[in-house]
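A single structure is presented below for examination.
Only one protein chain is missing; all other protein chains are in place.
And then chain A:
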Amino acid sequence: MIEFTCVTKQYPDGTVAVDDFSGQFPPHQTTVLLGSSGCGKTTILRMVNRMVEASSGTITIDGENIAQRDVVPLRRSIGYVMQNAGLLPHRRVIDNIATVPLLNGTPKAEAHARAEELMDLVGLDRSMARRYPNQLSGGQQQRVGVARGLAADPNILLMDEPFGAVDPLVRRDLQAELRRIQSELGKTIVFVTHDVEEAFTLGDQIIILANGGQVAQRGTSEEILAHPANDFVAGFIGLAQGERTLHRSPDGGGVLVDGHGRAVGVLAEEPAP
(Lines give C-alpha, C1' and ligand atoms only; values in the text may rest on other atoms or scores of the structure.)
Protein backbone atom coordinates (compact mmCIF):
# COMPACT_ATOMS: atom_id res chain seq x y z
CA MET A 1 0.00 0.00 0.00
CA ILE A 2 1.29 3.42 -1.01
CA GLU A 3 -0.31 6.26 0.91
CA PHE A 4 -0.09 10.01 0.31
CA THR A 5 -1.19 12.28 3.15
CA CYS A 6 -1.59 16.01 2.46
CA VAL A 7 1.30 16.04 0.00
CA THR A 8 2.25 19.32 -1.64
CA LYS A 9 4.95 20.01 -4.19
CA GLN A 10 5.97 23.60 -4.66
CA TYR A 11 8.94 24.52 -6.85
CA PRO A 12 11.39 27.27 -5.84
CA ASP A 13 9.85 29.63 -8.42
CA GLY A 14 6.54 29.37 -6.55
CA THR A 15 4.75 27.03 -8.97
CA VAL A 16 2.55 24.61 -7.09
CA ALA A 17 2.50 21.36 -9.07
CA VAL A 18 0.59 19.35 -6.50
CA ASP A 19 -1.54 20.97 -3.81
CA ASP A 20 -2.49 18.94 -0.74
CA PHE A 21 -2.94 15.56 -2.43
CA SER A 22 -4.07 12.61 -0.35
CA GLY A 23 -4.74 9.17 -1.68
CA GLN A 24 -4.10 5.47 -1.44
CA PHE A 25 -2.75 3.10 -4.03
CA PRO A 26 -3.95 -0.33 -2.93
CA PRO A 27 -1.63 -3.34 -3.20
CA HIS A 28 -1.80 -5.72 -6.19
CA GLN A 29 -4.02 -3.33 -8.09
CA THR A 30 -3.55 -0.89 -10.91
CA THR A 31 -4.31 2.69 -9.98
CA VAL A 32 -4.43 5.10 -12.91
CA LEU A 33 -3.74 8.79 -12.45
CA LEU A 34 -5.72 10.38 -15.25
CA GLY A 35 -5.55 14.03 -16.23
CA SER A 36 -4.44 16.47 -18.87
CA SER A 37 -0.88 17.71 -19.06
CA GLY A 38 0.17 19.95 -16.21
CA CYS A 39 -2.32 18.48 -13.74
CA GLY A 40 0.49 17.13 -11.56
CA LYS A 41 -0.04 13.42 -12.26
CA THR A 42 3.58 12.77 -13.24
CA THR A 43 4.76 14.79 -10.23
CA ILE A 44 2.67 12.57 -7.93
CA LEU A 45 4.12 9.46 -9.58
CA ARG A 46 7.69 10.69 -9.31
CA MET A 47 7.28 11.49 -5.64
CA VAL A 48 6.80 7.76 -4.94
CA ASN A 49 10.44 6.97 -5.80
CA ARG A 50 11.63 10.43 -4.77
CA MET A 51 12.61 11.52 -8.25
CA VAL A 52 10.68 14.55 -7.00
CA GLU A 53 10.86 15.41 -3.31
CA ALA A 54 7.60 16.42 -1.64
CA SER A 55 7.64 19.92 -0.15
CA SER A 56 5.28 18.88 2.65
CA GLY A 57 3.09 15.99 3.70
CA THR A 58 4.05 12.36 4.05
CA ILE A 59 4.29 9.43 1.66
CA THR A 60 4.45 5.94 3.08
CA ILE A 61 4.98 2.53 1.52
CA ASP A 62 3.56 -0.25 3.71
CA GLY A 63 3.52 2.20 6.59
CA GLU A 64 7.14 3.27 6.22
CA ASN A 65 7.84 6.94 5.51
CA ILE A 66 9.90 7.05 2.31
CA ALA A 67 11.56 10.33 3.32
CA GLN A 68 13.53 8.31 5.86
CA ARG A 69 14.84 5.81 3.33
CA ASP A 70 18.09 6.06 1.38
CA VAL A 71 17.08 7.21 -2.04
CA VAL A 72 19.24 4.83 -4.12
CA PRO A 73 17.98 1.56 -2.55
CA LEU A 74 14.45 3.01 -2.54
CA ARG A 75 14.60 3.56 -6.31
CA ARG A 76 16.10 0.14 -6.94
CA SER A 77 13.22 -1.43 -5.02
CA ILE A 78 10.59 0.23 -7.23
CA GLY A 79 10.13 -0.55 -10.93
CA TYR A 80 9.93 2.49 -13.18
CA VAL A 81 8.79 2.55 -16.80
CA MET A 82 8.90 5.85 -18.61
CA GLN A 83 7.72 7.35 -21.84
CA ASN A 84 10.06 6.68 -24.78
CA ALA A 85 11.27 3.69 -22.75
CA GLY A 86 14.28 5.66 -21.38
CA LEU A 87 16.64 2.84 -22.29
CA LEU A 88 20.38 3.24 -21.89
CA PRO A 89 21.54 3.58 -25.52
CA HIS A 90 24.99 2.10 -24.91
CA ARG A 91 23.81 -1.15 -23.35
CA ARG A 92 22.41 -4.20 -25.06
CA VAL A 93 18.78 -5.21 -24.55
CA ILE A 94 19.76 -7.95 -22.11
CA ASP A 95 21.88 -5.57 -20.02
CA ASN A 96 19.22 -2.87 -20.10
CA ILE A 97 16.71 -5.35 -18.68
CA ALA A 98 19.20 -6.61 -16.09
CA THR A 99 20.27 -3.11 -15.01
CA VAL A 100 18.86 -3.07 -11.49
CA PRO A 101 19.83 -6.67 -10.55
CA LEU A 102 23.35 -5.90 -11.83
CA LEU A 103 23.43 -2.69 -9.78
CA ASN A 104 22.38 -4.76 -6.79
CA GLY A 105 25.33 -7.09 -7.32
CA THR A 106 23.49 -10.12 -8.77
CA PRO A 107 26.02 -12.29 -10.68
CA LYS A 108 25.89 -11.53 -14.39
CA ALA A 109 24.88 -15.04 -15.51
CA GLU A 110 21.99 -15.10 -13.06
CA ALA A 111 20.84 -11.60 -13.98
CA HIS A 112 20.96 -12.45 -17.68
CA ALA A 113 19.02 -15.69 -17.19
CA ARG A 114 16.34 -13.73 -15.35
CA ALA A 115 16.35 -11.08 -18.11
CA GLU A 116 15.73 -13.77 -20.73
CA GLU A 117 12.71 -15.03 -18.80
CA LEU A 118 11.40 -11.49 -18.71
CA MET A 119 11.87 -11.18 -22.47
CA ASP A 120 9.54 -14.16 -22.80
CA LEU A 121 7.07 -12.59 -20.38
CA VAL A 122 6.82 -9.30 -22.28
CA GLY A 123 6.74 -11.00 -25.68
CA LEU A 124 10.23 -10.18 -26.95
CA ASP A 125 12.09 -12.76 -28.98
CA ARG A 126 15.27 -13.88 -27.20
CA SER A 127 17.21 -13.33 -30.42
CA MET A 128 17.01 -9.60 -29.67
CA ALA A 129 18.99 -9.90 -26.46
CA ARG A 130 22.25 -8.77 -28.06
CA ARG A 131 20.79 -5.77 -29.88
CA TYR A 132 21.14 -2.15 -28.89
CA PRO A 133 18.04 -0.01 -28.24
CA ASN A 134 18.45 1.93 -31.49
CA GLN A 135 18.02 -1.34 -33.38
CA LEU A 136 14.51 -1.83 -31.99
CA SER A 137 11.15 -0.36 -32.99
CA GLY A 138 9.33 1.93 -30.56
CA GLY A 139 7.02 -0.85 -29.40
CA GLN A 140 9.90 -3.25 -28.83
CA GLN A 141 11.78 -0.60 -26.84
CA GLN A 142 8.71 -0.15 -24.67
CA ARG A 143 8.58 -3.90 -24.01
CA VAL A 144 12.22 -3.75 -22.95
CA GLY A 145 11.26 -0.86 -20.66
CA VAL A 146 8.52 -2.93 -19.03
CA ALA A 147 10.84 -5.93 -18.65
CA ARG A 148 13.48 -3.70 -17.06
CA GLY A 149 10.91 -2.32 -14.62
CA LEU A 150 10.09 -5.87 -13.52
CA ALA A 151 13.67 -7.21 -13.43
CA ALA A 152 14.31 -6.85 -9.71
CA ASP A 153 10.84 -8.26 -8.97
CA PRO A 154 9.65 -5.08 -7.26
CA ASN A 155 6.32 -4.95 -5.46
CA ILE A 156 5.62 -1.56 -6.98
CA LEU A 157 5.72 -0.59 -10.64
CA LEU A 158 5.50 3.08 -11.62
CA MET A 159 4.50 3.68 -15.23
CA ASP A 160 4.71 7.23 -16.60
CA GLU A 161 2.75 7.37 -19.87
CA PRO A 162 4.68 4.30 -20.97
CA PHE A 163 2.72 3.75 -24.16
CA GLY A 164 2.26 7.40 -25.11
CA ALA A 165 4.83 7.43 -27.91
CA VAL A 166 3.84 4.31 -29.85
CA ASP A 167 1.22 4.09 -32.58
CA PRO A 168 -2.37 3.19 -31.59
CA LEU A 169 -2.25 -0.43 -32.81
CA VAL A 170 0.96 -1.22 -30.93
CA ARG A 171 -0.37 0.66 -27.93
CA ARG A 172 -3.45 -1.55 -27.74
CA ASP A 173 -1.25 -4.58 -28.04
CA LEU A 174 0.97 -3.36 -25.20
CA GLN A 175 -2.05 -2.58 -23.02
CA ALA A 176 -3.34 -6.11 -23.52
CA GLU A 177 0.09 -7.52 -22.65
CA LEU A 178 0.23 -5.40 -19.51
CA ARG A 179 -3.18 -6.71 -18.40
CA ARG A 180 -2.00 -10.27 -18.96
CA ILE A 181 1.27 -9.66 -17.09
CA GLN A 182 -0.57 -7.96 -14.23
CA SER A 183 -3.01 -10.88 -13.94
CA GLU A 184 0.04 -13.16 -13.54
CA LEU A 185 2.15 -10.98 -11.26
CA GLY A 186 -0.31 -8.84 -9.29
CA LYS A 187 2.01 -5.86 -8.79
CA THR A 188 0.99 -2.60 -7.20
CA ILE A 189 0.94 -0.46 -10.32
CA VAL A 190 0.65 3.31 -10.49
CA PHE A 191 -0.02 4.27 -14.08
CA VAL A 192 -0.06 7.83 -15.40
CA THR A 193 -1.91 8.70 -18.60
CA HIS A 194 -3.98 11.42 -20.26
CA ASP A 195 -5.77 8.83 -22.40
CA VAL A 196 -9.27 8.08 -21.06
CA GLU A 197 -9.58 4.81 -22.99
CA GLU A 198 -6.24 3.63 -21.65
CA ALA A 199 -7.26 4.52 -18.11
CA PHE A 200 -10.54 2.60 -18.43
CA THR A 201 -8.75 -0.37 -20.02
CA LEU A 202 -6.07 -0.72 -17.37
CA GLY A 203 -7.28 0.81 -14.12
CA ASP A 204 -8.79 -1.10 -11.22
CA GLN A 205 -9.02 2.30 -9.59
CA ILE A 206 -8.94 5.58 -11.50
CA ILE A 207 -8.10 8.94 -9.97
CA ILE A 208 -9.09 11.84 -12.21
CA LEU A 209 -7.02 14.91 -11.48
CA ALA A 210 -7.76 18.56 -12.14
CA ASN A 211 -5.03 21.21 -11.96
CA GLY A 212 -2.60 21.11 -9.04
CA GLY A 213 -3.25 17.45 -8.34
CA GLN A 214 -6.78 18.19 -7.10
CA VAL A 215 -8.77 14.96 -7.08
CA ALA A 216 -11.83 15.44 -9.26
CA GLN A 217 -13.08 11.90 -8.74
CA ARG A 218 -11.80 8.47 -7.80
CA GLY A 219 -13.41 5.13 -8.45
CA THR A 220 -13.71 2.31 -10.95
CA SER A 221 -14.46 3.04 -14.59
CA GLU A 222 -18.08 1.87 -14.03
CA GLU A 223 -18.56 4.19 -11.08
CA ILE A 224 -17.12 7.14 -12.95
CA LEU A 225 -19.16 6.54 -16.10
CA ALA A 226 -22.37 5.97 -14.13
CA HIS A 227 -21.95 8.84 -11.70
CA PRO A 228 -19.47 11.48 -12.87
CA ALA A 229 -18.81 13.66 -9.85
CA ASN A 230 -19.07 16.98 -11.64
CA ASP A 231 -19.05 18.74 -15.03
CA PHE A 232 -15.25 18.62 -15.21
CA VAL A 233 -15.24 14.83 -14.99
CA ALA A 234 -18.18 14.46 -17.36
CA GLY A 235 -16.40 16.69 -19.86
CA PHE A 236 -13.05 15.00 -19.44
CA ILE A 237 -14.30 11.48 -20.06
CA GLY A 238 -16.49 12.61 -22.95
CA LEU A 239 -19.94 12.28 -21.35
CA ALA A 240 -20.78 15.94 -21.76
CA GLN A 241 -20.05 15.87 -25.48
CA GLY A 242 -22.33 12.93 -26.09
CA GLU A 243 -19.45 10.70 -27.22
CA ARG A 244 -20.37 8.06 -24.68
CA THR A 245 -24.14 8.36 -24.84
CA LEU A 246 -25.00 5.52 -27.18
CA HIS A 247 -28.30 4.87 -28.95
CA ARG A 248 -29.50 2.36 -31.48
CA SER A 249 -29.26 3.86 -34.93
CA PRO A 250 -32.71 4.89 -36.20
CA ASP A 251 -31.81 2.99 -39.40
CA GLY A 252 -31.94 -0.22 -37.37
CA GLY A 253 -29.57 -3.13 -37.86
CA GLY A 254 -28.14 -2.98 -34.36
CA VAL A 255 -25.70 -0.16 -35.18
CA LEU A 256 -24.99 2.11 -32.22
CA VAL A 257 -24.51 5.85 -32.61
CA ASP A 258 -23.20 8.41 -30.15
CA GLY A 259 -24.79 11.73 -29.20
CA HIS A 260 -23.58 13.29 -32.46
CA GLY A 261 -25.15 10.54 -34.54
CA ARG A 262 -21.76 9.01 -35.43
CA ALA A 263 -21.70 5.25 -35.77
CA VAL A 264 -19.41 3.85 -33.07
CA GLY A 265 -20.17 0.13 -32.87
CA VAL A 266 -22.70 -2.65 -33.08
CA LEU A 267 -24.93 -4.11 -30.37
CA ALA A 268 -24.06 -7.72 -29.58
CA GLU A 269 -26.95 -10.20 -29.54
CA GLU A 270 -25.64 -11.86 -26.37
CA PRO A 271 -24.76 -10.09 -23.14
CA ALA A 272 -21.07 -9.47 -22.49
CA PRO A 273 -19.40 -12.34 -20.63
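Definition applied: contacts are C-beta pairs under 8 Å (C-beta built on N, C-alpha and C of every residue); 3 or more make two chains touch, one makes a residue touch a chain; residues count from 1.
In the analysis below, contacts and distances are computed from a predicted model.
Chosen from "ABC transporter permease", "Doubled CXXCH motif domain-containing protein", "Aspartyl/glutamyl-tRNA(Asn/Gln) amidotransferase subunit B" or "Sigma-B regulation protein RsbU (Phosphoserine phosphatase)", the protein name that UniProt gives for the omitted chain reads "ABC transporter permease". Residue-wise, the contact with the chain that is not shown comes from A:M82, picked out of A:M82, A:V196, A:L209 or A:A234. Checked against the full complex, the candidates A:S22, A:Q135 or A:T245 give a single residue touching the omitted chain, namely A:Q135. On the side of chain A, the interface with the absent chain consists of residues 49, 51, 72-76, 80, 82, 84, 86-91, 99-100, 103, 123-125, 127-128, 131-132, 134-137, 139-140, 143, 148, 170, 173, using the contact rule stated above.
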